[in-house]
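Contents: one structure, followed by commentary.
Removed from the display is one protein chain of the complex; every other protein chain stays in position.
In order of appearance the chains are A and B, and numbering begins at 1 in each one.
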Amino acid sequence: MAQTVFAPWEDPEEKPLIEFRNVTKRFGEFVAIDDLSLAIYSKEFFALLGPSGCGKTTMMRMLAGFEDPSEGAILLDGRDISGVPPNRRAVNMMFQSYALFPHLSVWDNIAFGLKREGQPKDKIAARVDEMLRLTRLNKFATRKPHQISGGQRQRVALARSLAKAPKLLLLDEPLGALDRKLREETQFELMDIQEKTGTTFVIVTHDQEEAMTVASRVAVMDEGRIVQVATPSVIYEAPISVYVADFIGDVNLVRGTARARPETPSVAAEAVAGPTAPEPAAAAAVAPNLAAPEQTASERSAAEAALPVDPRAPQPNALGEWLHDKVLFPILGRRKPQQKLLPAPSPQERATSDRPQTAPPRDAAQAKPAPAHADDPDALAGGGIVIDWAEGQPPVIATNGDAALDGKPVVLALRPEKVSIGKAALDMPNTLRGKVIDIAYLGNISTYHVQLADGSMIKAQTANTRRLSRRDITWEDEVWVGFSATAGVVLEE
Amino acid sequence: MRGFSWFNVTSLTLGFAFLYLPMILLVFYSFNESRLVTVWAGFSTKWYGELLRDAEFLDAAWVTLKVAVLSSTIATVLGTMAAHVLIRAGRFPGRTLFSGMIYAPLVMPEVITGLSLLLLFIGLNIDRGVFTVVLAHTTFSMCYVSVVVSSRLATFDRALEEAALDLGASPFQAFRLVTLPIIAPAVISGWLLAFTLSLDDLVIASFTTGPGATTLPIKIFSAVRLGVSPQINALSTLMIAIVAVGVITASLISKRGAIRQAREEQAGLRATG
Partner (left out) sequence: MSGDGLDTRHRGEALRKAVLIAVPYLWLVALFLVPFFIVLKISLSDIALARPPYMPQLDLSAGLAGLRDFFAGLDFENFVFLTEDSLYWKAYLSSLQIAAVSTIITLLVGYPIAYGMARAAPEWRPTLLMLVILPFWTSFLIRVYSWMGILSNEGTLNSVLLWLGVIDVPLQIMNTNIAVYIGVVYTYLPFMILPIYATLDKMDSSLLEAAEDLGCSRTEAFWLVTLPLSKGGIIAGCFLVFIPTIGEFVIPTLLGGSDTLMIGKVLWEEFFSNRDWPVASAVAVVLLMILIIPIVLFQRNEQKQREAEG
């Protein structure tokens, strides 16, 4: 990292190394690449990412010279290279199968391209040795490809394609044949070598983790088109379409209709308070759907009707809960049903979120007692949109949504790690309640699959920073999930 | 499941006895002193001596060898080209006819192939002799070569050729330096197959040959038409011996190669593991 930020694509003066200009590639009737334009800059580590059949391999083969575009032009250093045969291009490729020549030793494989240039023998030997050192293969120079391991073969393929010092190196699923651990190591090795040699790398992969790890920019492809080109973090945090959001990582997609939200912060606070403040009658309407297995709906409705609770009552802590369950319960009876009522919005508050403009202002501090969220500027921001997404569910607030989307169908893409989960009501602008259906314990993180009242599922993720004892949420538990007003990305359907 | 089974042992023993006994008897009687096949009159190599003094047989053997080497070499070149066309050329006008012409001679009765070629040579007024036999043998054995080579090419990883092109080799260099060395075993077996087919052919050679170009099978055929001949027994023994030595050597070489490769692979695993 010599320069502070490597972003030649943001510099209008910078000339791209490779340019696709309105390239279309057809195979008979089938359109593999559809009017695609793209610029890749020198020294980039560029990833073409997409499912199989999206056209990424065709793009790579056009760069290598094995296919010619049906329409449009591909420029390398400003010169149109369509029609230049692969053996006369300053582009080399590392094949998915490695394509090591089985009848030649490691040394001869690496020297193959150099010999074709007709260089003097000592120069070839020096260059091959350099490549062997770079890829730590000195010991294996005389071996045949079948005598070395998969990881070593991968390095021979890399050394062979780098030996001619190409302007551009193409890597076709370079790590696909390696097992997971080796793949992760090799990813860093690749980045290291790319930086050392200063070669422009274009990698084709269907593995989004791999693309995110190695690439300076990622192009997400679908059906012969590029959907989004951006840095890994932008692709992840700000996908421009449902397709990208869904393809990269894990995501919750909340589909609904947008409604513009007023700009005034006070009203925003009102709306924020809305879904968190419960009201018995509304709760009764929602609750049957969420009935705990051991209770019938009618029992619960009765209990709720009989016991109106202050919605903003402080929640019992673990000690209090223990005291209640072990000491007070035998005397006073069960407390849990009431607690479950807490989150549903009151009719009054529903009204405010339905018609935010006319709703009376409310104290934001009252709605947000937890000091941890007080310094979160987004939580209170005005504007944006609310999304009505299911009957009987509070609308979701997204202050980062474009008010112009008012009335349109939208999708809120929400990463699971941005969704909190708790057994008690969460102090967040958006909270929903549901039941834990599945828990995927991955060691470092756990993903909870929570079923909401309307049957839809939402995934919440927590980092397992503490030991097992702390993880008290288990299957069938009634839980709250919550997320901030800027946690998701609002995408037009 | 894979135990010792009397049925399997019996069927294999009888089967291989059936396959090999006639040839063993042939070899055995070639050392018989007597002219009569069934009467053993003591060990003798006199029929071999007679055979080697027979100028006609030696001539025929020389013609046969010439024809076989020439036709199998041309057939290997043409057959490899045809295999390349079949597997790699994609669509071109007349492709169906082309593959039909490759496969048809494999099932065509030899009498028809021979008759049709003879009528062609007569029609074109070509003098028949070694040249016409070579043409005829090349034509049918190139089809066998192309079948053998194309089955190897079909499983050949095209990425290897593309890698060679990518590294700056011209298409011809890519073929010579990468494809050919890798498919060499198939090309060699194609050549061997063409060579044996040519050595062995009686019918097509009978139709297409002319005066002065009698091949060994034609000579053998005319000699045995009338009955068993101890001289032919001796000749057969020589031919069987050559084939047996050749095939066994070839299989030993390839077996040793396989063992060495396995050992190297193990060494490679140990080094990396």
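Observations, loosely collected:
The rule we apply is simple: a residue touches a chain if its C-beta (ideal position, glycine included) is under 8 Å from a C-beta of that chain, and two chains touch if they have at least 3 such contacts.
Just so you know, these numbers come straight off a predicted model, no measurement behind them.
Of the candidate positions B:139, B:179 or B:214, contact with the unshown chain belongs to B:139.
Checked against the full complex, the candidates B:78, B:133 or B:187 give a single residue touching the omitted chain, namely B:78. Taking the complete complex into account, residues 1-2, 5, 7-9, 11-12, 15-16, 18-20, 22-23, 25-26, 29, 36-38, 78-79, 81-82, 84-85, 89, 92, 94, 97-98, 101-102, 104-105, 107-112, 115-117, 119-120, 122-123, 135-136, 138-139, 142, 146, 171, 196, 199-200, 202-203, 217, 220-221, 224-225, 227-228, 232-233, 236, 239-240, 243-244, 246-247, 251, 255 of subunit B touch the chain not shown.
The definition used in the following text is that only the chains that are shown with their structure count from here on.
Separation between the centroids of subunit A and subunit B, computed from CA atoms only, is 62 Å.
The residues of subunit B lying in touch with subunit A in their complex are 157, 159-160, 162-171, 173-174, 177-178, 181-182, 261, 264-265, 267-269, 271-273. Against subunit B, in their complex, subunit A makes its touches with residues 64-66, 85-89, 91-93, 95-97, 99, 101-103, 112-113, 116-117, 139-140, 143-144, 146-149, 151-152, 160-161, 164.
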